[in-house]
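For this depiction, one protein chain was excluded, whereas all remaining protein chains were kept in their positions.
We just call them A, B and C in the order they show up, numbering each chain from 1.
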Amino acid sequence: MAKLTMVQAINQGLKVAMESNPDVVVLGEDVGRDGGVFRATEGLLDLFGNERVVDTPLSESGILGTSIGMAVYGLRPVPEIQFMGFLYPAFDQLVSQAARIRTRSTSRFTCPITLRVPYGGNVKSPELHSDSLESLIAHSPGVKIVTPSNPYDAKGLLLAAISDPDPVVFAEPLRLYRSIREEVPEGWYQIELGKAKVAREGSDVTVISWGSLLPTCLRAAELANEEGTSVEVIDLRTVSPIDAETILRSVVKTHRAVVVHEAPKSAGLGAEVAAILAEEAILDLEAPVSRVTGYDTPFPLPVVERSYVPSDRRVLEAIRACIKF
Amino acid sequence: MAKLTMVQAINQGLKVAMESNPDVVVLGEDVGRDGGVFRATEGLLDLFGNERVVDTPLSESGILGTSIGMAVYGLRPVPEIQFMGFLYPAFDQLVSQAARIRTRSTSRFTCPITLRVPYGGNVKSPELHSDSLESLIAHSPGVKIVTPSNPYDAKGLLLAAISDPDPVVFAEPLRLYRSIREEVPEGWYQIELGKAKVAREGSDVTVISWGSLLPTCLRAAELANEEGTSVEVIDLRTVSPIDAETILRSVVKTHRAVVVHEAPKSAGLGAEVAAILAEEAILDLEAPVSRVTGYDTPFPLPVVERSYVPSDRRVLEAIRACIKF
Amino acid sequence: MVAKSRSTTKDASARYSPVQILNSEGELTGPSPVIKDEQLVRTLKLMIIGRSFDQRALSLQRQGRIGTYAPISGQEAVQVVSSLCLSDDEWMFPTYRDYAAMYVHGMPLRDLFLYPMGHPQGGRAPESVNIYAISISIATHLPHAVGAAWASKIKGEKKAFMTYHGDGATSEGDFHEAMNFAGVFQVPLVTICENNGWAISLPRERQTHSETIAQKGEAYGVAAVMVDGNDILALYKVISESLDRARAGDGPTFIEAVTYRLGPHTTADDPGRYRSQEELEEMKLKDPLVRTAKYLRGLGLLSESEEAEMWEEAKSLVGDALKEAESIAPPNPDFFFDHVYAELTPNLLKQRREFVPEEAE
Partner (left out) sequence: MVAKSRSTTKDASARYSPVQILNSEGELTGPSPVIKDEQLVRTLKLMIIGRSFDQRALSLQRQGRIGTYAPISGQEAVQVVSSLCLSDDEWMFPTYRDYAAMYVHGMPLRDLFLYPMGHPQGGRAPESVNIYAISISIATHLPHAVGAAWASKIKGEKKAFMTYHGDGATSEGDFHEAMNFAGVFQVPLVTICENNGWAISLPRERQTHSETIAQKGEAYGVAAVMVDGNDILALYKVISESLDRARAGDGPTFIEAVTYRLGPHTTADDPGRYRSQEELEEMKLKDPLVRTAKYLRGLGLLSESEEAEMWEEAKSLVGDALKEAESIAPPNPDFFFDHVYAELTPNLLKQRREFVPEEAE
């Protein structure tokens, strides 16, 4: 078994999917000859040819819109949008179209698309290259959103997404593309969508996060451990539909919860997690549900982004405050 | 003082704004000759001419995008999008452009736009004519969103929005356009943005809502009152930035909260309200924060919409459950 | 190379003018394509069914028996002929105004009533009928049509695809992105712009500054034709040629069919606010039904009694369909939970369990 980075695991996942299913096609800006601006689609053009690996015009709504037609007509398109901030121009096609084809046709037509899109900051990119939109998508019925926090999950979730009969946004945390290497099995394996993972067991407080900030949360948990606090870390993996059961099971045990994400706080997905707890576990909570998040500003320029994205320190402080409450 | 419906109050507000400020221009699909598909802009073309009241091509991104340029160049555009479901194609221009011009230029350029857009269901419209997107907008820094629940507020909030130096989405509850008539002062008056209103005072439970569902909440409060429960009803009026202070002040008093909106539940704005309470008022809460909302499906066809939009009955039941807890 | 003068819209108007073979008087202005007599008669018959459906739907709406309805009167020729040119195994991507096109391609009249009644079955063509679900959001279906045609090409099929949209739709970004993909990937798609003169209250001249809509095809290197959309002979010629090109792998065609919306935009609209009675009267003279009937009478293919019979038959067909539609049971009140994902999510399961339908008003 080879040790792969996340971007390599994704690349391998795409190869496996395309080998095992001739209906899988990959399309997007620079995904062919160039192999994708992050090399996630490297080598696919040579292996599968330019009918299945397509360099498209600069046209996000066109990429997703034509993918919908392909999906309805029996293919399994895997379009790429270069950064999550460029999902905005395709947002209409995502939430009013891809997400509603099934509803509109009372399930005569379906839309099995896996929309790959890198997201998240702290990689010194220009504006709109660091946005995290999981909350917008979680509020839009008919589409799912998944985000891996490590290479193994990345491949397994990607293959599950491609197999899913409905549209799935596969959000790839940019910052983790090459930061971790781990053993990734060759060939096909899937990680069931809709299931969170307990990434670290603990008993004093539950930290809930996903994707780009999982390593931060795990580091903060380790620091807390050194101070004698036992932290359980939950990796949602599938952000929508959310796995409320796993969250509740943990908080019923720990009685304390901290939610961590890098999107702005207001109406972020952290609010949904807190709301689930306020609705289903009010008697179990022994401290406020705290949210460690990006600020309510657009993602700022690289000079200050390290202070915008939740850090080990901020998560640790929230854990401490929660315990002390 | 004349008794006006909400749509008449909005129409009067637009007239007052255009009379008092020559920089105010109105543009959108069918807003001129036709007077708007709901007659909100009726008469403006004759009064102010076709340079200030403009029928545009069928092009939401174009309407909002050109409004941004106008605003940057010193005008005060008041564009209309015909239904909130057609804001999706302009979503990029709203949240990545209008909302960020100030940030991008460190306040050299600003974007004082008031985007008028009807929303909400139970008026027997086709798909995408009933969507409520306040949560998506509340998660997008740089833009505000306001929604009136009565004719008086409609005019006052509209004039405040037009005076605001930043982009404001002015969301008009379709269902209330003609359902209520009340006295509306002539001339200019403003209702401060960012301030919620206690629409009904009470002591046992707080119901928090906005726009289209306020009358429902008030009716449910009346029914609860007959059963001996005293309900405080908060009308957020400005959905973003949210007036957490008014909400907290009420819940600290009543110890119980129900949030009501017609958008889907998951990651809806009700989650933000619940999260604020879970974060700031955990020791005050004596019952779960319950959310009475649309279901996690696309807004359905007219045959069943009455069962989708929160009803008096559903709000009342939530109040009862909250009290009994 | 030397400086060329800048191109103006004048040039374009010289290059584009509507193909016409049958004028408003029902007279030939050029050689007719070869069309069998029965086919000509059938075309008129189907147009009459379209008009009858329309008249019935309008009166039903006034009685409150159906919801908002977008009338087709004036646009029957382009809808019927284009649909007749498409094979049953080929696909159509219609708009909310393409009732006659959908009917001809196999959608039961009953289901066409169910659509403005807001019954979910109205949004779903029977399994064997190759009609895509209508999206109310203007122009959003165009990239879908391109994608489906593209998928068919990838699969090695030799099918043509057809999609419709209005003059207003050409202003949307999705029109542009779809047409550009159609050109770049040379998909087997015929796109028909039913230019009916209006987009709600906006006249065609203020929708775009180009003299014709057809010339928009040039922006994409896509073959483009402008055709008299009320002239069944020109339509047969232009559309069948375009579909054949698509089937042969020769790429997409963009067709501007110049027609006219004789009725209001929808039953919720009052065209008296923005359009003159004179314009309407003038355009009534171009009515495709009148013109086609004149032509058939001239050819000796239609007697007065035969025409009257067609109207009678159409009316009873429409009446029967309406009865059927009104006898269809409403859906279960919780049906909408079942069509969000293939399987209900935990959230949806819980919400459906707790769901209590409201009583009717």
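Definition applied: a residue touches a chain if its C-beta (ideal position, glycine included) is under 8 Å from a C-beta of that chain, and two chains touch if they have at least 3 such contacts.
What you are looking at is a predicted structure, and each value in this text was computed from that prediction instead of being measured.
Of the chains displayed, those contacted by the omitted chain across the entire assembly are A, B, C.
From the options B:Gly65, B:Pro288 or B:Pro310, the residue with contact to the unseen chain in the full assembly is B:Gly65.
The hidden chain makes contact, of the residues C:Arg56, C:His119, C:His141 or C:His176, with C:His176.
Only one residue in the set C:Arg42, C:Lys155 or C:Arg206 touches the chain that does not appear here, and it is C:Arg206.
Those residues of chain C that touch the chain absent from the view are 1-4, 6-9, 11-12, 15-21, 29-30, 171-177, 180, 183-184, 186, 206-211, 214-225, 234, 237, 253. Seen across the whole complex, the unshown chain contacts chain A at 29-30, 32-35, 37, 55-62, 85-86, 88-89, 124-129, 265-266, 295-298, 300-304, 306-308, 311, 313-314.
Where chain B meets the omitted chain, the residues involved are 25, 51-52, 54, 56-57, 59, 61-62, 64-75, 77, 89, 92-93, 96-97, 101-110, 141-142, 144, 164-166, 194, 241-245.
In the analysis below, only the chains that are shown with their structure count from here on.
When chain centres are set by their Cα atoms, the one at the greatest distance from chain C is A. Centre to centre, using the average C-alpha position, chain B and chain C are separated by 36 Å. The distance from the centre of chain A to the centre of chain B, each centre being the mean of the chain's C-alpha atoms, comes to 30 Å. Residue positions 120, 123, 137, 140, 173-174, 335-336, 340, 345, 347-348 of chain C are each in touch with at least two other chains.
Residue positions of chain B touching 2 or more other chains: 85, 88-89, 127-128, 266, 296-298, 300.
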